[in-house]
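All protein chains but one are shown in place.
So that you can tell them apart, the chains are marked A and B in the order they are listed, and the count of residues begins at 1 in each.
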Amino acid sequence: MRIRRSLIDLDDLTPRELAYVFERTEQFEAAPPGALLDGFGCVNMFFEESTRTFTSFNLAELRLGAAVVNLAPRDLSLATKGETLEDTALTLGALGVSIIVVRHHEPGFPQRVALAFDGHVVNAGDGVHAHPTQALLDIYTLLEEFGELKGRSVGIVGDVLHSRVAHSTIRGLQRLGAAVVLIGPECFLPHDYADEGITIERDFDGVLPQLDAIVLLRIQRERFVEMPITDEEYVSGYRLDERRLAQLRSEAIVMHPGPYNRGMELDDSVLEFAGWRYLKQVHHGVGIRMAVLDFLVNGRR
Amino acid sequence: MRIRRSLIDLDDLTPRELAYVFERTEQFEAAPPGALLDGFGCVNMFFEESTRTFTSFNLAELRLGAAVVNLAPRDLSLATKGETLEDTALTLGALGVSIIVVRHHEPGFPQRVALAFDGHVVNAGDGVHAHPTQALLDIYTLLEEFGELKGRSVGIVGDVLHSRVAHSTIRGLQRLGAAVVLIGPECFLPHDYADEGITIERDFDGVLPQLDAIVLLRIQRERFVEMPITDEEYVSGYRLDERRLAQLRSEAIVMHPGPYNRGMELDDSVLEFAGWRYLKQVHHGVGIRMAVLDFLVNGRR
Partner (left out) sequence: MRIRRSLIDLDDLTPRELAYVFERTEQFEAAPPGALLDGFGCVNMFFEESTRTFTSFNLAELRLGAAVVNLAPRDLSLATKGETLEDTALTLGALGVSIIVVRHHEPGFPQRVALAFDGHVVNAGDGVHAHPTQALLDIYTLLEEFGELKGRSVGIVGDVLHSRVAHSTIRGLQRLGAAVVLIGPECFLPHDYADEGITIERDFDGVLPQLDAIVLLRIQRERFVEMPITDEEYVSGYRLDERRLAQLRSEAIVMHPGPYNRGMELDDSVLEFAGWRYLKQVHHGVGIRMAVLDFLVNGRR
């Protein structure tokens, strides 16, 4: 079995490949690329619910002309018939499937698929670990705004600890030279980033005026048993609202990987804010995923 | 955001547009129309189970060349991640989705989607409220039979109160000049139609010989806690059977939106009756839905 290219985390792309994916995204958004995946079988296995990521992968695959099969968890022999994940992956390869897009709550699950599968695997989110296509569209949105990220300061606010998006995005931002500030209450802040040249900040208000971009995060309630901080405390310290928006630099932008919870990490004034870029991020999701799939299968042209 | 055309209830179509949709249905049934929705993303969100409507929308979309994504309720971040319906709709718009087809048990749900979504929404049934594409295929079937509906008498029999089909169909029939008779036991009859020039009738047998067409309805047991009438009473007063078929005018036809419950609202003799049009209705469902989707997206040509 020859090793195929997969995208498990952002590190799987060299700087040159990253630039290529962004270049293709721009091309694909400008004009539909045609059937670059014609004849390729593509299986989406989403073990966790998803609106944005599921829909955008489906659209990206269909627009590239792939043969798309959605395997719901209940369809899988994994659970009920005692088949190992590795054997399911081998089997899909033997069926002629070329691409597996997988979301699972277990960190490392997509990597296990990739090791067994004779094809390309795209991680569409694995628990608290990584979500590389989300990171790509976040960074693409930032690059579109600022041209380059060197010297830019990006604040990631909220439940950083349980956010796979944050983990992937932080790596990408560092690689492109941005300064990353992780902001949140003690209970949501990771400690292992401390020695990687990343700033940790508990005081959102204090750091607000220095940021070029803010990435708000949803509190991942499904990832812990009990909320470690009261809603009131969180809102008071970290919700982005009109008062805090007023502290931002004039050209600063606000992003969110979605879904966002109105009233918690943001209030409605954010949704009307001129620098609110959420819908742009979502929009780039389809182009980014087309570019990733095309790159994995067809390589650089 | 510019306002796009949606189909929430039959009133959303002018008489001229109604005629156009029927004309296109005839054309599309005669010859496959080709990829009129090529490049358009179409999301089906069915929060209630459906065989007929789900399958016919899927077939209509695929036959028009759309990129079709089926979002099952469990896929949606709505439920588990606290996203509002409006934000889901905005998000799908940003993903480049052009059409949302939505079925939900909550009346007004598709309208809420339409208000937030930058695209076209088709109501595929919202609780007891409306089901406009079903009404369109009902009316198309009647027009095919009778040429025009002026002066024709159409009886709608059974659980009119809980039937979204009845509500939409009644409006359409009135607009086209048919006389509508609502027939059923007290508990299933609405009262607010009384002053709209619609006849209410409890005596099915008495009115039978005057009807040109009968639309039988299924008792929507899923919409109430306790059956307000015994099965025996219902069958005795309202089941269409051989004896009652014999009272019909010779050219009268019998319709049903499906699914029908053999033994309750009809017995097997109806299924062999020369005027039974259920399968024709079902057949027109695909053509009608192709015509609606094409009209909403491409307008009149």
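Rule of thumb we're sticking to: contacts are C-beta pairs under 8 Å (C-beta built on N, C-alpha and C of every residue); 3 or more make two chains touch, one makes a residue touch a chain.
Only a predicted model underlies this, so the values are computations on that prediction, with no experimental measurement involved.
Contact with the omitted chain, checked across B:Arg63, B:His120 or B:Arg244, is made by B:Arg63. Of the listed residues B:Ala35, B:Cys187, B:Met227 or B:Leu279, the one in contact with the hidden chain in the full complex is B:Leu279.
When the omitted chain is restored, the residue from B:Pro32, B:Gly151 or B:Gly206 that touches it is B:Pro32.
Contact with the chain that does not appear here is found for just one residue of A:Val43, A:Val122, A:Val207 or A:Leu248, A:Val43.
Interface note: of A:Gln27, A:Thr91 or A:Gln210, the residue touching the hidden chain in the full complex is A:Thr91.
Where chain A meets the chain that is not shown, the touching residues are 39, 41, 43, 67-72, 74-84, 87-88, 90-97. Interface residues of chain B facing the missing partner chain: 32, 46, 49-52, 54-56, 58-59, 62-63, 70, 72, 218, 222, 258-262, 264, 278-280, 282-283, 285-286.
Going forward, only the chains that are shown with their structure count from here on.
With centres defined as mean CA coordinates, chain B is found 40 Å away from chain A.
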